[in-house]
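Following this message is one structure expressed as structure tokens.
Of the protein chains in this complex, all but one are displayed in their positions.
Going by the order they are written in, the chains are A, B and C; count residues from 1 in each one.
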Amino acid sequence: MTKVAILGATGYTALELIKLLLRHPGTEITALTSREETAPVNRVHPSLTGRISLPMENLSVKEIASRAECVFSCLPHTASATVIPELLENGVKVVDFSADYRLDSPEVFKKWYEAEHPDANRLGKVPYGLPELFRKSIIPAKLVANPGCYPTTAILPLTPLLREKLIEPSDIILDSKSGVSGGGRKPKLNYHYPECNESITTYKIGKHRHLPEINQYLSLAAGKPLEVIFTPHLTPMDRGILTTAYAKPTRTLTQSEILEVLQNFYENEPFVQVVEHLPGTKEVAFTNKCHVTARIVGERVMTISVIDNLIKGASGSAVQNFNLMFGYEETLALL
Amino acid sequence: MTKVAILGATGYTALELIKLLLRHPGTEITALTSREETAPVNRVHPSLTGRISLPMENLSVKEIASRAECVFSCLPHTASATVIPELLENGVKVVDFSADYRLDSPEVFKKWYEAEHPDANRLGKVPYGLPELFRKSIIPAKLVANPGCYPTTAILPLTPLLREKLIEPSDIILDSKSGVSGGGRKPKLNYHYPECNESITTYKIGKHRHLPEINQYLSLAAGKPLEVIFTPHLTPMDRGILTTAYAKPTRTLTQSEILEVLQNFYENEPFVQVVEHLPGTKEVAFTNKCHVTARIVGERVMTISVIDNLIKGASGSAVQNFNLMFGYEETLALL
Amino acid sequence: MTKVAILGATGYTALELIKLLLRHPGTEITALTSREETAPVNRVHPSLTGRISLPMENLSVKEIASRAECVFSCLPHTASATVIPELLENGVKVVDFSADYRLDSPEVFKKWYEAEHPDANRLGKVPYGLPELFRKSIIPAKLVANPGCYPTTAILPLTPLLREKLIEPSDIILDSKSGVSGGGRKPKLNYHYPECNESITTYKIGKHRHLPEINQYLSLAAGKPLEVIFTPHLTPMDRGILTTAYAKPTRTLTQSEILEVLQNFYENEPFVQVVEHLPGTKEVAFTNKCHVTARIVGERVMTISVIDNLIKGASGSAVQNFNLMFGYEETLALL
Partner (left out) sequence: MTKVAILGATGYTALELIKLLLRHPGTEITALTSREETAPVNRVHPSLTGRISLPMENLSVKEIASRAECVFSCLPHTASATVIPELLENGVKVVDFSADYRLDSPEVFKKWYEAEHPDANRLGKVPYGLPELFRKSIIPAKLVANPGCYPTTAILPLTPLLREKLIEPSDIILDSKSGVSGGGRKPKLNYHYPECNESITTYKIGKHRHLPEINQYLSLAAGKPLEVIFTPHLTPMDRGILTTAYAKPTRTLTQSEILEVLQNFYENEPFVQVVEHLPGTKEVAFTNKCHVTARIVGERVMTISVIDNLIKGASGSAVQNFNLMFGYEETLALL
């Protein structure tokens, strides 16, 4: 029985995480922290009524470390990297939902997050929590950087094609559509129901903080630096991301060739399904799955990938990483 | 050409009002006020781009009075009744969207709105802006109290039945379902997209501020004091209210008898349609219509009524009242 | 390992059932039938990709009986009762999703379903699959009549109040709001997205087939025949039912008294939560929970209850019944 704590438990990713962990036979949730709320967690999240009775607490790092072997940090960027070093020193393993340990370079971090990194020395040494690509580094890790939701939809379909040199690293376009839960639980005009319902819109074109993360991991796959064009869209639905990617093939390719490469790459992966049909976000909603397909159109290779942004794009991945780090069956609580 | 000003122009009712007035051949919008915003109105409401170029302004009452013959006040309760007396003194006519002049009794106002009424002497002398029932008083009025959205859906179907003594005044139940725009434009957790999307919920049972308004006007129709049970529901859609009302017949009635009474009552009304089918809110969305039907079920008379809460429930009614007060065709800009 | 078959596997309740059973450690799905489809089930339901690889098959009763110890019948009414007798004769236990065995009287069945009952002799002897009320009869049963979704939201909150004689059996009004999945998977104009999106509407007032079922089980609770008024509404959301019930108290009651009665009644029930807040459907979406609360308003007792129509209103209940019938932990696969 692994004792786990969740930091920043008021948000949507924490809520999904709690639900997943309540199904996990090997874990016991021992602490839920919040700096604002002290109510029982099921008052904040009424869907947890009768399922868990912990309060939200404003706990010191020491107190957290005394209660948990594993911490899931759902704190905002920089806040996360402020507490994580002490947790690690106390022998606690950490899955970090923030962007704090995803980027290798403190300068890139500073540029995009407009803040000095509180724990810059550790950058570049923390495995990126996409088990399909980095399982070996995750298993022994003390700290894992859980991936961003958009990056997951970009890196999973494109990595095999870049590694196999089937597509050019240059001139990749990612047109992504996300549900509104991706914006978090804090009320803002953009996410006010009468504003975003019945409307689709682009936002933060060329400025979204997931862009450097995508560039870093696709560059790694390509073996050389690349920069994608990434256009996020806010879509009137709760959950889900669909990413339509456009890339240049390096040679003449057929659709079945591309699908086969993807199929072979993900053959043994329980959570990535290469499909022939055009997938919609609903078919992976509330699951830890990523469905991927590909098409050849004109002079472009297209990949289409869908995930649930809160599960495979956040809390499901986190549990997958946790399972690997603590020696559980990777799929536990996730099927 | 009537010069009109809109006070509190950042909200949804103001936006709908502006759109309606832009179609009105007899009006010119000369001022839009806001205490917070000073941006051009189309920056706040991008749907107005290219249609109107006024700025939001923080204007004194004197300045407003110098620019407008008619003021539509979309200010909150008590704020509205604070500026209206001075506007009236300056010869400006006013259509008030707030609840300030809807109730006859300052005590009832105080109980429900938890504030002293700033202009209590005027209560009871201001016509209620439901032209279908109070047209004669509206035509010569200097000030009209525009009705609440829920009350409109209750008063229109039940008034003819109460006046004709076909239903008992006691034991009326109103089960109402509203779209989210009824909650206004200010972001709150209740109206945060991932909270209210894909969910229906009751709220403020027995405590909603539209309750005394409904009671007052149904009592008037019944000729004696009555108190209804009123249950509002928040429904995952932008606009629309559907009210299902349950009342006791005073004698054995048939469905066609009830429909005929309603039909006769509203025969010449351009905006109330008595229909045979079960109406949905969408069929009146973006219109100034109220569709009403009735059924006999068991020992109850049921009425079902639908409106667009922002049009017939707010800005459409306001324009209808304005047309009557200024001698325009009642339906101008509303068909 | 219990071998189970699902009849009529193309619909939404079958899909949810499959997902639940895939999480159930004690079952193996051995057959999925359809009279129209012969495709692999994950072609019909792409959300099952990689999770199950059975085909849809058009199987004889004999073949089904040879493959399964338990059959979940998602067939339409009368079709279900046509095959169930033979399944039972072959020693197969059955959970029936249709209405075929819910009513005690063949005459009432004929009146509401406009067909002769194919297995009339069995009526009145089949336990109704609401474990919270009929657990003792379900445990030894060979056949269980899985409840309708609307009835579940009516019977759970009102039964304790009727049994305790706290509310009058007469004059109960049920105003229910359901998501669109309740209408099934077959495309119809009513459920066409641009028709029902952004609209709420009543339907089948006084004519819905769940009405006799509600009447029968509330009469049982009251100890005498009663007839409710039941108004279903189609609500623009995928899942969920919220039922607002209005009943007359038999004596002066307080809200806390009512809540306490409900609380005591459901104290040990894992799937019924008596809550103090006003519950929304979203808080029970994708769970087997029913959240219930109560209010006193004017001279009425109100109960508000929410479920996921596809889980607690169909497939979750079915698995709960299955667990009881086969000696599994009642909550298995349902938490």
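Note that a contact is a pair of C-beta atoms (placed from the backbone, for glycine too) under 8 Å apart; a residue touches a chain by one contact, two chains touch by 3 or more.
Here the structure is a predicted model, which means the values were calculated and not measured.
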- Message: Please identify which residue in A:A39, A:A115 or A:I200 touches the non-displayed chain.
- Response: A:I200
- Query: Thinking of the whole complex, not just what is shown, which of B:P46, B:G91 or B:P140 touches the missing chain?
  - Reply: B:P46
- Query: Thinking of the whole complex, not just what is shown, which of C:R135, C:R185, C:R209 or C:K248 touches the missing chain?
  - Reply: C:R185
- Query: Which chain A residues touch the hidden chain?
  - Reply: 171, 173, 175, 177, 179, 195-203, 205-206, 227-229, 231, 233-240, 242, 244, 246, 278-283, 285, 295, 297-300, 302, 304
- Note on the structure: Omitted-chain footprint on chain C covers residues 12, 179-181, 185, 187-189, 191-198, 236-238
- Item | Interface residues of chain B (partner: the chain not displayed) | 22-23, 46-47, 49-51, 198, 270, 273, 275, 277, 279-280, 282-287, 289, 291, 335
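The working rule: only the chains that are shown with their structure count from here on.
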- Item | Innermost chain by mean C-alpha position | C
- Averaging only over C-alpha atoms, locate the centres of chain A and chain B and give their separation in whole Å. 46
- Task: Would you kindly tell me how far, in whole Å, the mean C-alpha position of chain C lies from that of chain B?
- Result: 40
- Shared-contact residues (touching 2 or more other chains) in chain A: 198
